[in-house]
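With one protein chain withheld, the remaining protein chains of the complex are depicted in position.
All chains are identified by letter, namely A, B, C, D and E, in their written order; residue positions are counted from 1 within each chain.
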Amino acid sequence: MLLTIINPNTTESMTTTIGKCASQVTGPGTVVHAVTPAMGPASIESHYDEALAVPGVLAEIAAGEQAGSDGYVIACFGDPGLDAARELARGPVVGIAEAAMRTACYLGRGFSVVTTLGRTAGRARDLAETYGAGRFLRTVRACDIPVLELEDPASDARRVITEECRRAVVEDAADAVVLGCAGMADLAALISAEIGVPVIDGVAAAARTVETLVALGLRTGKLGEFAAPPAKPYTGALSDFQMHRPDIC
Amino acid sequence: MLLTIINPNTTESMTTTIGKCASQVTGPGTVVHAVTPAMGPASIESHYDEALAVPGVLAEIAAGEQAGSDGYVIACFGDPGLDAARELARGPVVGIAEAAMRTACYLGRGFSVVTTLGRTAGRARDLAETYGAGRFLRTVRACDIPVLELEDPASDARRVITEECRRAVVEDAADAVVLGCAGMADLAALISAEIGVPVIDGVAAAARTVETLVALGLRTGKLGEFAAPPAKPYTGALSDFQMHRPDIC
Amino acid sequence: MLLTIINPNTTESMTTTIGKCASQVTGPGTVVHAVTPAMGPASIESHYDEALAVPGVLAEIAAGEQAGSDGYVIACFGDPGLDAARELARGPVVGIAEAAMRTACYLGRGFSVVTTLGRTAGRARDLAETYGAGRFLRTVRACDIPVLELEDPASDARRVITEECRRAVVEDAADAVVLGCAGMADLAALISAEIGVPVIDGVAAAARTVETLVALGLRTGKLGEFAAPPAKPYTGALSDFQMHRPDIC
Amino acid sequence: MLLTIINPNTTESMTTTIGKCASQVTGPGTVVHAVTPAMGPASIESHYDEALAVPGVLAEIAAGEQAGSDGYVIACFGDPGLDAARELARGPVVGIAEAAMRTACYLGRGFSVVTTLGRTAGRARDLAETYGAGRFLRTVRACDIPVLELEDPASDARRVITEECRRAVVEDAADAVVLGCAGMADLAALISAEIGVPVIDGVAAAARTVETLVALGLRTGKLGEFAAPPAKPYTGALSDFQMHRPDIC
Amino acid sequence: MLLTIINPNTTESMTTTIGKCASQVTGPGTVVHAVTPAMGPASIESHYDEALAVPGVLAEIAAGEQAGSDGYVIACFGDPGLDAARELARGPVVGIAEAAMRTACYLGRGFSVVTTLGRTAGRARDLAETYGAGRFLRTVRACDIPVLELEDPASDARRVITEECRRAVVEDAADAVVLGCAGMADLAALISAEIGVPVIDGVAAAARTVETLVALGLRTGKLGEFAAPPAKPYTGALSDFQMHRPDIC
Partner (left out) sequence: MLLTIINPNTTESMTTTIGKCASQVTGPGTVVHAVTPAMGPASIESHYDEALAVPGVLAEIAAGEQAGSDGYVIACFGDPGLDAARELARGPVVGIAEAAMRTACYLGRGFSVVTTLGRTAGRARDLAETYGAGRFLRTVRACDIPVLELEDPASDARRVITEECRRAVVEDAADAVVLGCAGMADLAALISAEIGVPVIDGVAAAARTVETLVALGLRTGKLGEFAAPPAKPYTGALSDFQMHRPDIC
């Protein structure tokens, strides 16, 4: 099976990390294709960045449909473009926030999210409500680390994140911790070993979840809201998107 | 005061209708500037259309900031790009779905939404939850009319919509009806007269709401989640958006 | 248009303040008539006060109907008698708590209420749920200032309130602050300038909201729960209220 | 123990029925004192009636405090004045809607309410939310019978109500039915025998509930929101209410 | 009337305390039969203990049915086996958590639970949601006292519990406190006297509640979910439970 893991930002090194994490957890018959959009922001740290990452994500979905991809992961914790992607793709699409949060719900009664910037906490809480994880969400904790600093080996990001995860256990009585950024994908196991509760990386969780959906023959329901979008004219810098419609669904 | 009313789709005739509706309800000192994005879909009938309407909306916000606009209306019932627009603009931004739904809450205990296509009902219900109107929302009713058919004088769209509004009163016991598409902006008074309960057009409601916010000196809170987005590189077809950042907030 | 702003308590000086605030924010064609009930408590600081303020409010609604008032504001943060007033009045009726809270929802993801006495916090939270603002409400903060002390220039009420508003920003990460008492109506702009986030006065918000409803031709839906109350005998000290029924609606 | 059962409307024959129902279900050491207010509406069929019933209810609470009443029932399904009464009384106060709904929750997973007029359904649903019974409430069903017709032996009210209760079982799969009007107090057992599920009369449920609270030494918590209301001037037709404050609590 | 009070654990001394508390609060015509299961854990301090207490509880329900019991109390704060007991018994069944929480809701706007071990707090919050008391629940506070230490006169359990109750008043602004363990049944009045707000013992609350249900002729609705369980083979150590089915309901 071919899975496309879309890094919604345009930073290639982050795509590499994400792809590696996804490959490590999927089965031998699964080919992971990690892709970087041709347009959009270098990192996603605001609603503005997130909104403008969506066209690049949808272009990658359209390309994946051409390439015969069986399923997709959107690998940014805001799950940008998820509903639109579900209309466009024939196979299942999973966001890393929804996969991480739902996975955490299997591991206890409450989890906290540890994320990068405080300004993204509102979006995380909003998604928790949307995904039905609001009842399980204890706190969204921010480390005030810019996303791309996670890539910098000289930064003490890992220590700061680990400390915030520890606080989630001690102060929130969280049974589990969700890492709120795809850029933290390689830290989960290390932090879990230090703090003694499960730590969920959304990239791994989402990759396994979509692999499961494909394996079980489960695709997005296409008889209503998520049917292929009706064809119509598109103009301007986005006129290419008129082409990206699937002919069949 | 200068208000920018953004039609998120690229159909100029609809922009004209929307602008006229907004102008009719705002005060003598208010200049309404109705704009059509330079890029995006001709109408918004899917999550895909909605997502791809957002860059055009944000470009108009950025242009409005240059032009000294005091506030903005996003005139599509899915309120595309609302959170991002609030980061980008110094003044307030109001979506027509949120304005219409909150306005309806002042008029009784329950309202129904009458919209175009059934596939958009899920989004409307989702927005009602997000805006805190879920407790007031009775039913989302679809007329199965494509958005642009609303512009066609030969269509019997008006009759079909009126009948669906009447059903909202009789079957849902709705105290008020919200029209779920900016393209219905000129029908509200006519339908209300026929069915005997208030009918809310989101364009008028949003135009007045943003005019009120500006008049009261109320802008989006800018100390947290909705601060101006951090600057960073943008690439590809969207690289222009790197420029659109406000220097101050 | 004639708007009646009802101060539910019997303190004339507060009526004057409220009326001035409402006049300042409404349009040139709008006449604001601020009224004080002929019966009831000097201030509203308990459920008991609030319940006993309602007959006076309803008598003013009835008088307003005789005088041809187009809409009403109930200017106490508990919104006393709102549902009954909506049955009685032909035009729209807006409470200052509902207007303030819904207005705050346009300005960010979360607001806090700063109010007078701690014992009123429960009512404020209850109203937030009722109005669909529960999801946006961060904290209700009390200053432990009796309502009428707000009128006393020698009091340091303004300083205390400003400090509590600042705490709402720092400790609750509120994007906006709602002032939870009509007696604070003239403080909003001053405090906003000091703390850097929007501060909402319910009197101004409600006056503009009801002016908008009237301008848009939107009245309370009258086909169900809010139809004019059925006629029947009233006895005792309240027997006059038998007269106050509208003949038509 | 002395229990005061307050009929919030001024119809003496209904007070007699209510008092008899309460006496039949309370213990031998309990004296039931059923009272009719000296002011207010002959029946409660609107928000307006309900609001104007409250002063009469509070006057009876004040009189009960003088007479040494140990607890109170407010015997109208809208529970008028409940919060204010809790401030005023030293002992516990129970409304028949809250008692009926909470009692129904012990008898299965879902109940429906069968009430008089359709216009009161919104209030019943609102109270269910307020009391935490929203999760258990299936449907509010109206019989379109005016309240005082329940007193008329020639009316077929009983048959109509029984049929609506039966529909609650068949169509809503309700495990129990709550009668939504104090005027139905004597019908519960008869209807239950006919339809085969428990039918709850709020008067009996509330009388037993307040008797239990008194027996267990449980009174309203008086250290916060429900402390005795602060003293202050009252003017006009309600100036007597300035006197009705408890000196101690 | 015969009421069976089931102590779900196997510690006889706790059964004695519970039975005494229930007898003290029920009426002269009520016979309280406090029983200890023949199987199960000595105390209930985990989900595991609670799950394995259920067969013993159900065996006592079955025995009670043979003995003609009119109603039942399940006297452990997790309300183990409540739904199954309602299927099995002809008369009403009440858990002490549901009775305590619903009773607290009559006494103010918010209550806190003070319980034994921190690990049981999740279950208490979960039950509050299930019973519709979530809106009233402030905090679940744990004393970290093992259940059986409550029986030890040399322990300072009472002092520790009282201090935690006091904190509920001061820090949570709770109007009432619920004791979260049947083993605290004899402490409620003492603690209430010390802290000044009502303190609810679930055993007393549940005993009175079930006595009321029986007195009012109210039994579990038996036409749907809570009908007697269908007969079928049972095997192994639990094969006796095949016999415990009621022949009629």
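Just so we're on the same page, a contact is a pair of C-beta atoms (placed from the backbone, for glycine too) under 8 Å apart; a residue touches a chain by one contact, two chains touch by 3 or more.
These figures come from a predicted structure and were not determined experimentally.
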{"item": "Which of A:A59, A:C76, A:A97 or A:A176 contacts the chain that the document leaves out", "value": "A:A176"}
{"item": "Identified contact with the non-displayed chain, of E:E50, E:E65 or E:D186", "value": "E:E50"}
{"item": "Sole contact to the chain not displayed, among D:R109, D:R123, D:R141 or D:K232", "value": "D:R109"}
{"item": "Sole contact to the chain not displayed, among E:V31, E:V170 or E:A227", "value": "E:A227"}
{"item": "Those residues of subunit E which, in the complete complex, touch the missing chain", "value": "10, 37-43, 45-52, 54-56, 58, 81, 83-84, 86-88, 118-123, 126, 129-130, 146, 224-227, 229-230, 232-241"}
{"item": "Absent chain, residues of subunit A that touch it", "value": "25, 27-28, 86, 92, 94, 98, 102-103, 105-109, 130-136, 169, 173-176, 189, 192, 196-198, 200, 204-205, 208-209, 212-213, 215-226"}
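Quick note on the criterion: only the chains that are shown with their structure count from here on.
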{"item": "Listed pair (A-B, D-E or C-D) duplicating the B-C contact set, over half by residue number", "value": "D-E"}
{"item": "Subunit D against subunit C, contact positions shared by both copies (same if over half, else different)", "value": "same"}
{"item": "Distance-to-centre winner among chains (Cα means, whole assembly as reference)", "value": "C"}
{"item": "Centroid distance [mean C-alpha coordinates] between subunit D and subunit B, Å", "value": "44"}
{"item": "Inter-centroid spacing, subunit D versus subunit A (mean Cα positions, whole Å)", "value": "52"}
{"item": "Where subunit C touches two or more other chains, by residue", "value": "86, 109, 118, 122, 126, 129-130, 135, 173, 224-226"}
